[in-house]
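One structure below.
Left out: one protein chain. Kept in place: all the others.
This part shows chain A:
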Amino acid sequence: MYDAPASEQKVTQNETKIAARNVQVFYGSTHAIKDVNVEIEDKTVTAFIGPSGCGKSTFLRCLNRMNDTIDICRVEGDILLDGEDIYDARVDPVQLRAKVGMVFQKPNPFPKSIYDNIAYGPRIHGLAKNKADLDDIVEKSLRRGAIWDEVKDRLHAPGTGLSGGQQQRLCIARAVATEPEVLLMDEPCSALDPIATGQVEELIDELRENYSVVIVTHSMQQAARVSQKTAFFHLGNLVEYGETGQIFTNPVDPRTESYITGRIG
């Protein structure tokens, strides 16, 4: 069920970062993702929209194999990162997740200091040779997370003591600290107030310079604001994928139109 071929819509400036080919996902006997083909570009924000339970989060979690932790989950088809199949038997998900970072719906800082939250990833991946190196990485990541100025005087205070919006930016900073190539965000603003949401969206826009960002969102306004590409999922199908402007102003599929005009979903 692939209605709008991506190739027709694409006004390509960037190369493909992740390519999904005929991806099927099953939870036990439930067919959660049905035959999804999509090409996610580098240095682009791609938004996944769709009603609850349409499979957008499930698909997102396939992209860094977070679904491996669910016993009954089974993935078929190919997902290629820079042309390499991430579900290949030789791929260690740990290495993959260092390249494909993830930010979750609820801010989930470790119950440790702000510094340790950021330093944890670089430490386990051996990215820092010494303490000064690590300090550098922490500062750089916090700056990229647009939270440095707020926390630079209390790096050793617990990360859980920050406000919700700060926590989420901390989590984004933590995700970029391992120098990923792709950043997956699963409804990163759903637990935040409008001001914090605005800050995080601004941040996402800045991150586009260095990363390929994939964001799952419930808010169509947010998708319209932050993304260049939008994919609409419905009942496990990828209904339509294309330029964000085109999807919101001139959708090809009637289901997409119904959703963005508020008639379904």
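FYI, a contact is a pair of C-beta atoms (placed from the backbone, for glycine too) under 8 Å apart; a residue touches a chain by one contact, two chains touch by 3 or more; residues count from 1.
In this text, contacts and distances are computed from a predicted model.
Participant: Leaving aside the chains on screen, match the unshown one to its UniProt name from "Protein-arginine rhamnosyltransferase", "Phosphate transport system permease protein PstA", "Cation acetate symporter" or "Iron-sulfur cluster assembly scaffold protein NifU".
Facilitator: Not shown, but named in UniProt as "Phosphate transport system permease protein PstA".
Participant: Which is it among A:Met102, A:Leu192, A:Ala223 or A:Ile260 that touches the chain not included here?
Facilitator: Only one listed residue reaches the unshown chain, and that is A:Met102.
Participant: Taking the entire complex into account, which one of A:Thr16, A:Thr44 or A:Thr178 touches the absent chain?
Facilitator: A:Thr178
Participant: Considering the whole complex, which of A:Phe26, A:Tyr87 or A:Tyr120 touches the chain not shown?
Facilitator: A:Tyr120
Participant: Can you list where chain A touches the absent chain?
Facilitator: Those residues of chain A that touch the unshown chain are 64, 66, 69, 71, 94-95, 97-98, 101-104, 106, 108-111, 120-121, 124-125, 160, 171, 174-175, 177-178.
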